[in-house]
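Just dropping this structure here.
Left out: one protein chain. Kept in place: all the others.
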Amino acid sequence: MEQLLVNTAVAASIYCLVAVGFGLVYSGFRFFHFAHGALYVAGAYACYAARIGAGLPLWCSALLGIGVSAILGAACDLLVYRHLRKRRAGATALFVASMGLYAVIQNAIAMIFGDTNRTIRTWSVVEGHRIGDARISTAELCIVGVAVVLIATTAAVLRYTKAGIALRALSADADLSRCAGVDLDRSAVLVLVVASGLAGCAGVLIALDTDITPQMGFWGLLMGVVATIVGGIGRPAGALLGAVLIAAAQQISIWYLPSQWKDAVAFGVLFLALVLRPHGLMGQPIRKATV
Amino acid sequence: MTYAGHVLILVGIYVVLASSLQLVAGYAGLLSVSHAAFYGIGAYTAALLAVRGVSEFPASVCASYVLGYVLGIGVGWLTVRVRDDYFAIATFAFNLVVVSVLNNCVWVTGGPMGVAGIPAPRVFGVEASSLGAMLALVYSVALLSLLLCYRIARSPYGRVLRGMREDEVFVLSQGRNVRYYKLTVFATGAAVAAVAGCLYAFYVKFVDPTSFSVGESVFLLSIVIIGGLGSFWGGVIGATVGVVVPEALRFLGLPVAQVGNLREIIYGIALILMMLARPQGLVGRFRLDVE
Partner (left out) sequence: MALRCMDLYKSFGQVQALAGLWIEFQPGVTAIVGPNGAGKTTLLNVLTGFLKPDRGRCLVGARDITGLSPDRIARMGIARTFQDLRLITQVSVLENVLLAMPPERGERLFWALFGGGRAASEDRAREEARNLLRSVGVEQKASSLAGEISYGQQKLLSLACCIASCASIVLLDEPVAGLDVVVASQVMNILRRLGSDGKVTVFIEHDISAVRCVADVVVVMDEGRIVAQGRPEEVLTRPEIAEVYLA
């Protein structure tokens, strides 16, 4: 039982970090930032390159990983999204461009590092610490700890800082916020930097726990997206709830199904959410609201 | 000569894929990131039937088509009910799950090793193992697939699709059941993609999960968008360029895996440029950026 809680906490931490970032971009700018998954991978690989390639210390590599993701995220906005916004392109065009960005980033990583698994775990496998009946490794403790700190910080920033309030205003009503003086372009870069940094951090953290491959971006993206949908868009609390729900569903399912099916379980949760959950989703087949 | 034949066969298969995705994404505006999943389902259906002795081409095609259609209705029922962004997410999730199932159901699908040793297709008892025979099969299917697109585009059904892709509310207010249109077009596209999978299985004589990943779905969507949405020739052009460009890259002397990555990068960049400069694609009739 306790092991279940521990595993859930670890998985939920990763999902939540990805979900919060994804949710920030969606709530502020109302489009499916597909490339978010690639930034998750980028963080992991940048950390790998620094640690294994250049031999830098782990903490340094981690920060580098987060930094690279953040910069790539900013680049996505400055090079692509900003120009599409200026042309008043809709969410669909942004989504398609985002898919293109994903393809470029993930495949660039695959070209440089190859498709096979890589690992930054240069330490030997230790038994880990005990919490009640459960075991948790140092890396896993780190994951949960860092995630909690970052998510709490993000929530605080959203609530109390000027930038955070501006973002929440944007998410409520973009046109009105613009009239009120919110600088859309600056907010966009800021949001992308923060979201990508969080995603990159999730990538770095997962690298501490398992092998990394360029393909993992899709799964990271999916988990983040599902957590956002299940939990509700835009609030870190919602992303946390969603992440915990999916992680829990997966861990519980391992009792009954072979563990390879746990990804399918996430998919099942997504569909349940799409079918049942009205809030944050348009349950009706109507695309736009009729006013 | 055999190399030219090989390229022609690939173009034929991709024409089937592109034209079926043109139906779903171009005519109906449903940007599905799951087309490769149905492609894979058809391929595995044909492969598994063939290695068990059923290698009659018409039978395989029917089996693939029916399975593709039924699954298309099922997935469609779950996914078309929600707004565009969520539809993309849901189809993307479905693709991931299909890949996961293909990788994990080792006893049925051979897992990551796939299914090898697929025999040549038989048409009414005659084995079609020569290049010429394969070309004939592929192009018969390709022509039928194009004919299907053409008929649908010029029909009143196609007219409703065109209306629906821009404004569902308008179409609903004119008494058309949008859900019916979305389901039927999605299922038809899925079924034809499955038939393309059938062709692939018989030609390559080997199927494994990596050919049907989300990356492939994104690639398929890219070639249709770049070729041009909503246009009959858009799919054909997209397919031709989509096959010829990677083959041309082969001559650069890169290792095979890297060619795949470079292909995706080129298409990713092309997609971004299209959204920025020419949202209707090369010859398309539908602009993605108009909201």
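Lettered A and B in written order, each chain numbered from 1.
The definition used in the following text is that contacts are C-beta pairs under 8 Å (C-beta built on N, C-alpha and C of every residue); 3 or more make two chains touch, one makes a residue touch a chain.
Small disclaimer: the values here were computed from a predicted structure and weren't measured.
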Of the residues B:G163, B:G228, B:P246 or B:G281, which one touches the chain left out of the display?
B:G163
Check each of B:V33, B:L48, B:A93 or B:V171 against the chain that is not shown and name the one that touches it.
B:V171
If you put the missing chain back, which residues of chain B would it touch?
148, 151-152, 155-160, 162-163, 166-167, 169-178, 184-185, 188, 285-287, 290
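What we mean here is this: only the chains that are shown with their structure count from here on.
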Can you work out the whole-Å distance between the CA centroids of chain A and chain B?
29
Which residues, counting only chain A, touch chain B once they are in their complex?
26, 31-32, 34, 80, 83-84, 87-97, 99-104, 106-108, 110-111, 114-115, 215, 218-219, 222, 225-226, 229, 258, 260-261, 263-264, 266-267, 270-271, 274-275, 281-288, 290
Chain B to chain A touching residues, read off their complex:
31, 33, 78-86, 88-90, 92-94, 96-97, 100-101, 103-104, 167-169, 172, 178-179, 182, 213-215, 218-219, 221-222, 225, 257-258, 260-262, 264-265, 267-272, 274-276, 279, 288-291
